[in-house]
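Chains shown are a subset, placed as in the full complex.
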Amino acid sequence: MNLLIEKLSRRFESEGGEAVNALCEISLEVMEGEFICILGPSGCGKTTLLRIIAGLEEPTQGRVKMNNEEVHGPNENLVMIFQDYSLFPWRNVTDNVEFGLEVRNIPPEKRRAKADEYIELVGLSSFRTNFPHELSGGMRQRVAVARALAVEPAVLLMDEPFGALDAQTRNLLQTEILEIWNKTKKTILFVTHSVDEALFLADRIIVLTARPGRIREIISVDLPRPRERTEPTFGALRKYVLSLIDQAKKD
Amino acid sequence: TQQPSGAATSSVPTKTATPELNVPVTVTAANNNTTALQATQAMTASGSKPTVNILLSKGVGPMPMLLADGQIDGYIAWQPFVEVAKLANIGKVIVYSGDLPPAGSWKNHPCDVISATDDIISSNPDFVTAMDALFIVSDDYVSNNTNESAAIAADWLVGKMNFTYGKTQVAPIDVLKESLPTIRFSSDPSPDWMNGSRKFIETEAELGYIGGAVKNASPEERDAMIFNFKPYESAKAMVEKGYITTPNKVEKQVSLGYLMSDHDTPLFVAIKNWQYFNDKYHIALKPVDPTASRPDVVELIVNGDNIANIRLISADAGPQLMTLAAQNGIQMAYAGIPPVISAIDKGTKIKVIQPVQNEGSGIVASASSPANDWKSFIDWAKQRSDEGKPLIIATPGKGSIQDVMLRIFLEENGFDLKEVS
Amino acid sequence: MGKSICCKKTLIRIILPLIIIITWEALAYLINNEFILPKIESILLVLLTPTADILGSGGLIGNAAISITRVLIGFLVAALVAIPLGIMMGRRETVHDFFDVTIQLIRPVPPLAWVPLSLAWFKIGITSMAFLIALGAFFPILLNTMDGVKGVKRTWIEAATNLGASEWHILKKVVLPGSAPTMWTGLRVGFGIAWMCVVAAEMLPGTNSGLGYLIMYAYNWGQVQVIIAGMVIIGLIGLIFDTFFKEVERRKFSWRELDR
């Protein structure tokens, strides 16, 4: 796996004729198995960046290369998990997880087996036949993760996955996503608003400036895992990142 | 002129029609069993009878289109739809209703009549008589002034706009000039007319359209239930004397129902030419709004006095008017005689008080048909039945005068009738 | 306790119908004119002998069956045209614009007004009736399908695309199920209107059966008790179908409400 982001820019032309520069010359090389968090003020283009990488949107300039091939349109190696989970509410957990396999025409028994495997992985085995509306926010998030994992992509793109959850559930899921990451060895690009979260999860944190989003700084987090939020080094890093963000906002 | 009294009416022989008519003629939709008629038995040795399909068209409006379009082979309709087929070159007149066989049996058959509720007859007899008088003179006027009447009726019914029937455009007045002479306007309950009426009662009973009071009554009782010619007789006497007595003023507005048909031309003429009638007979229906092309409120004026305020209610079918009468929505109506009979049968307190016109219907066959008169029509119908594609003939609706006459005509000629859809 | 609540609810629900029936009967005796307010007995007489012939036009049940068949045919025709068209109009702005004006112009025209043209174009018979009934059902189905398709969340489609779904898969596995609840509402409303159009359709020349025919025929013969019996049956059948549609909605499409 080899993901390369080269001088990516994105401009939106609104109907009124005004143009918004959402992203500006973002370049990044992502290592295999890396956990990258993207931080930045609201509206700086984080979602846009992820959508371009996922092939859901085209950049105005620059390119995304996956295994040395330019990404245009959906790519089986790059699967996105949306902020609102976007589960299919008319499908139960198993059927949701199977979706990506279905459209790949994988035979029923095989896809059932694979779905079960990933439902097990996210710890929802006893909720296989439940519908999304019967699950809590955290559980839905996990279904979305299982659905993405089931198609076995090389890279997971997660857009503020824990934004809508309460603090406790959030902490729990952070631990869980790390476990899943450990087990599956996926590469993860993870957008968040929370400095705490980024520090807890990431190998590297990309801090973006306010619109148009440019890379302000890339911070390597070398703390050993599992990380303890109350440790002094953690605190120091938090202070540093917060100050960066404050500056990013002013830019 | 004959002046039937109540006694004279009941002494009129009840049967002058063909003896076949004594045999029940049963055509019910529920069970399509046709009772064999004597004539029929004689005609069909093999036992299987030729068929004609009857299509209930619910009004006459769509008939020219259906005929032109080949969806039907002919129709029986009231005027002016018989003339319309001819003028629009989409059909030919096979026979006018008065000429239906056996010769003379349908002569002067009843059609539209004037009916009045028992209430108004008993509460305002002199008013009803005055109205009768006006109807008598206006009937007379139409018979003697066909062209002028045609113009008035055309104006009332359809204005100045030309009719478009397929490729042909015709002026309404031309249509009515053709149709009015085929209608016999007469307010005289002649023996022919009485016979015709009784024939309808009989047939309606046999067809199952009436099943109440009238059906179970003897012929004499039936006459008493249905007819009340007393106002007519007094009116007739006054007209002949040349003086109409001024009735008491009617306080409540009276509603008079009528049909949007040339059969009701006398009413239109009475209103549009009110000045003439006022001058000549001192009785008139004066429109409250003289500019209205189709007035809906008129005043009855007798000898210069305003007697009543009358509201005109138009309808497209007699039965609706009878329902209204039952609900006390109207007190007098111009309508075909069958709906009046069945309304009385169902307990509506209303009476036929005089005829408006006789005859005025006809059978039309498609322009391409080989038929020219009723005999060749029968042959054509038989031939088509033998070929396995029986004629489809439209009637305006179950139990209408036209429907009843067509059924009797065809059954007497040995046909099996089937309602199609 | 749950039971007594349920009983009380049922009681409340039947009070008004009872009041209406009792008032009706009282007034009927007072007015004593079957043409204005037939007595309940007269109406029941018709309703309780549903196979007895009415005015030579067959029994209530038979006529109801005929009407239902006609409505189903018209309704199916409407659904078969409206659903695909609605999907296309919902998915593509251009298709929507293409059909919009025409649809907006035709929509307000009552089916009754179509009777003459229908006769000319589709001839006498079930085709004409189906056309008139379908006209009534068509617009609610079309507009709801369109709404439903437009209401399919963009992220569902993006998620599907992202997971590798083709355009056809998206249509089959996302757009269709995602818009199904709204579509179903359209079908329910459409069926209701189709059912209301049966009277208009059965006014076509050549019709001699069906509940709508029966009502108009009874009108012509002043048989008010038959008219009311016909109306009661129309109301009941409408209610039954509506309940069926709602029940399916409750069972199959509850996710829509719960997903909010």
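So that you can tell them apart, the chains are marked A, B and C in the order they are listed, and the count of residues begins at 1 in each.
What we mean here is this: contacts are C-beta pairs under 8 Å (C-beta built on N, C-alpha and C of every residue); 3 or more make two chains touch, one makes a residue touch a chain.
Computed from a prediction, not measured in an experiment: that's the story for all the values here.
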(Q) The viewer shows one copy per protein chain type. What formula describes the complete set of copies? (A) A x2, B x1, C x2
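Heads up, the rule we're going with is that only the chains that are shown with their structure count from here on.
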Q) By CA centroid distance, what chain is farthest from subunit B? A) A
Q) Whose Cα centre is nearest the centre of all Cα atoms in view? A) C
Q. Rounded to the nearest whole Å, what is the centre-to-centre distance of subunit A and subunit B, using the mean of the C-alpha atoms as each centre?
A. 86
Q) Counting in whole Å, what is the centre-to-centre distance of subunit A and subunit C, each centre being its mean C-alpha position? A) 48
(Q) Looking at the complex, which residues from subunit B come into contact with subunit C? (A) 28-30, 55-58, 61-62, 65-66, 69, 71, 207-209, 317, 319-320, 322-323, 326-328, 339, 342-343, 346-348, 394, 397-399, 419-421
Q.
Applying the document's contact rule, which stretches of subunit C touch subunit A when the two form their complex?
A. 153, 155-156, 158-166, 169, 173-174, 177-178, 180, 253, 255-256, 258-259
Q | In the complex with subunit B, residue positions of subunit C that touch it | A | 33-36, 53, 55-58, 116, 119-120, 123-125, 203-209, 216-217, 219-224
